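Only a single protein chain was left out; the remaining protein chains are all shown in position.
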């Protein structure tokens, strides 16, 4: 039994962490940190936790945290400077913000600015268990992947090791992702005002989204090639879920990709390959509320185009669920503990 | 051809007025007033009007308005004090806020506070054409009904004059109304944040909503009786539309209310009585985008309970459309001019 | 560890039962019965169960069922005649259809027709644990309450025993309920076609809904009075959830109903009283995905009107979750086993 602290517990990502931790059999204590809401009941904001987690938010006091693990679900800020001291005191740290996900000091600084600490950047492990599980086991400091990168990377990774790999043009990857609105956070704004988003779908950050260099960095690290991902995110009229459409061009076509993908993820508890007939494509409804990533793959016979469809719950496998998965790995629990979530139908 | 000014043109109600006026064949000029957005293009906020009304918002300058009619789509504020001077200069005025809808100085002041002018309150005509058409024809100053009151009053009015009228308990009226989220306005807030309202339905103001005294005042004026309306509004996961469920108790049951309602509204261009079998009840989809109020009525055979269902588009018949209808009447145009709106299916 | 059979496993209610049972720690085997889909994988229909319950549907063979408990999630049909034999063989039975919920042979037959067996009707226990827990403990045959009745009855029950009870007019109860579309079942139809229901809210069965006599029967049994519930159901643009607005008239007003309601449900694991300020009313989002019933209560000071708001997930507390709760009670498990569901935010 361990103690966990969630910094940034007032946001959607933090709230989802609380929800998962409160039912996690290895967690005996949860500290919900929020500067803005300190003193107020957690359930005054996260009403789903009424009678479930009847504790108040507390102010940030990292020096006196008595926890085994600290999740930072808030954007990186001045608290980041305290991570080294937490690690030195023996705590494990998982960050859910973007800082340090890109393990390139120049690029990281350009995209996320602010804090710099080469040793921390060097030590960090990118928390995609399907790719870096062994590193995560040994890690003290894990940066949890972004929601879009989780869906796109899990979709593209099985191409590694195929005969086909060398025949793919990694400089012409097109990734179009549609997200539920919770991905944009809990803060009200005109563009997320219900009357403006109901029945709508809206591309945003079409010039540049911060997840693009993250996706490209991991793909480069994996495939050892130049990579260009033309990434266009959108939000649509649904509270949760991401579906990514990833197109790659290859010169090779004679291959059963579904079979390869299935073999690639054999034994993975949270990746499901969906057979790609028209009745069975990955869908939002089957992943929302779960830690699954559902993937379908399709080859265009006439041209070598590969279409990968990949769906996750943006707040679970794309965030808090994956963070709990990382915690389980880091602390030596069974990887699926507290994550055996099955969504309903419908 | 006349000139129209819309004060409060940046809100949803004001924007809808602009949309209706821009296609109104008797309107030759529209002035869009918004203090906050003065100088910015109308279509930067109301993107639907891009290439349709390519003018900027202007600041409020009521002294120099060169218009035939002024619509106040903003909450009443200091500008209210200028209404008498506008009227004296020969302009017609239609207000879409709540102030002065209740023609009782004490009650009006209790609910809406602020400005007091007995002569203005006395002169105002309540802009429900189906009830006060003759008064509106002669009016200089019309207060446009609230969205909920429009649906509830149009539903209840046909009870006037029935044999049944004396047998209804007007002190036990239950009115439950469900509104689309645009009814709560264009200003972002946590409770209207898309992720919070998607898939949701939320009662609000369950202790007191300002439309209750408005509804009760008009019903008292109509039926000359004590009236109690237990009114509970909610917003639901749809951008537009209101459906009201109005229950009244009577001791009389042997009557064909659909027939009476149909006869009552014979000739009314914007009220449709929907025959009340289960396949044909008033619905949101048939009124959204139109100036119609669709009404269904049902008698519980065993008990004398009357259920009235009444649906409107909250921004059109429940607001801007009705305001244009009032303008048409006040200025001597055909009452339906600019309002022959038919919604699509679906 | 016990074995469970779900008859009618292809519907939404049956599918939700499978989902709950598959994670229930006391269930070692699940048989999914569906005549129409026998032989096909459960997950071909309930795609949420892919890699979770990888078994086929089987045909109905009640004579050879090797289970401890049988859930009938299908409408009653010829299989009902086999219930006595199941009971005689020592199996427990929970039905989720309407048949025999109304423990009045004439009324039951009028509403649900078909099968008649006075002894079965007499033996049946109405599966509302908050009201009949002691009977359920001893029961072999439980009829699970309807979704609307669950929300309305749990809302109204706390009035029992109040000083106020005698001052309420039980012949003038107005209950308006809004349900998510899953409540109408998995079978496609024009009125539930997505383009027709998106952005919509539609009253139905406004002349008579089969849940009305069920609600009235239990209220009569509880309050020992004549009862008339004017019940109007609607479906709205959300997949799940019910909120009921229950209005009752009383001559007594000087009472803190929230306090009484809270005391009434003290210790109940699945009922939460929501303090009724305008920021805290029961909502769909907080109950969907859980077995909770959230209740708020409000007194109109000027008139003695009582407004009760009551929200449930129609498929969980309004169906399969309550059925599992009943199973837990009948089989001597902890009542909350397998039901510690917390929904996300948002």
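A, B and C are the chain letters, set down in written order, and residue numbers restart from 1 in every chain.
The rule we apply is simple: contacts are C-beta pairs under 8 Å (C-beta built on N, C-alpha and C of every residue); 3 or more make two chains touch, one makes a residue touch a chain.
Everything numeric in this text was worked out from a predicted model, so none of it was measured.
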{"item": "Among C:108, C:130 or C:199, the residue in touch with the chain that has been omitted", "value": "C:199"}
{"item": "Sole residue of B:15, B:97 or B:188 that reaches the chain not shown, by the stated touch rule", "value": "B:15"}
{"item": "Option from C:53, C:238, C:287 or C:311 whose C-beta touches the chain left out", "value": "C:238"}
{"item": "Contact residue for the chain not shown (choose from B:124, B:272 or B:317)", "value": "B:272"}
{"item": "Sites on chain C contacted by the missing partner chain, in the whole complex", "value": "12, 180-182, 186-190, 192-199, 237-240"}
{"item": "Positions on chain B where the hidden chain makes contact", "value": "12, 15-16, 19, 22-23, 46-52, 182, 198-199, 239-240, 272, 274, 280, 283, 285-286, 289-290, 292, 315, 340, 342-346"}
{"item": "Interface with the undisplayed chain - residues on chain A", "value": "171-172, 174, 176, 178, 180, 195-196, 198-207, 228, 230, 232, 234, 236-241, 243, 245, 247, 249, 276, 278, 281-285, 288, 296, 298, 300, 302-303, 305, 307, 309, 346"}
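Note that only the chains that are shown with their structure count from here on.
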{"item": "Joint neighbours of chain B and chain A, given as chain labels", "value": "C"}
{"item": "Two chains joined by the most C-beta pairs in contact, as defined above", "value": "B-C"}
{"item": "From chain A, the most remote chain by mean C-alpha position", "value": "B"}
{"item": "Separation of chain B from chain C, taking each centre as the mean of its C-alpha atoms, in whole Å", "value": "38"}
{"item": "Rounded Å distance between chain A and chain C, as computed from the means of their C-alpha atoms", "value": "36"}
{"item": "Chain B residues counted as touching two or more neighbouring chains", "value": "180, 195-196, 198-199, 237-240"}
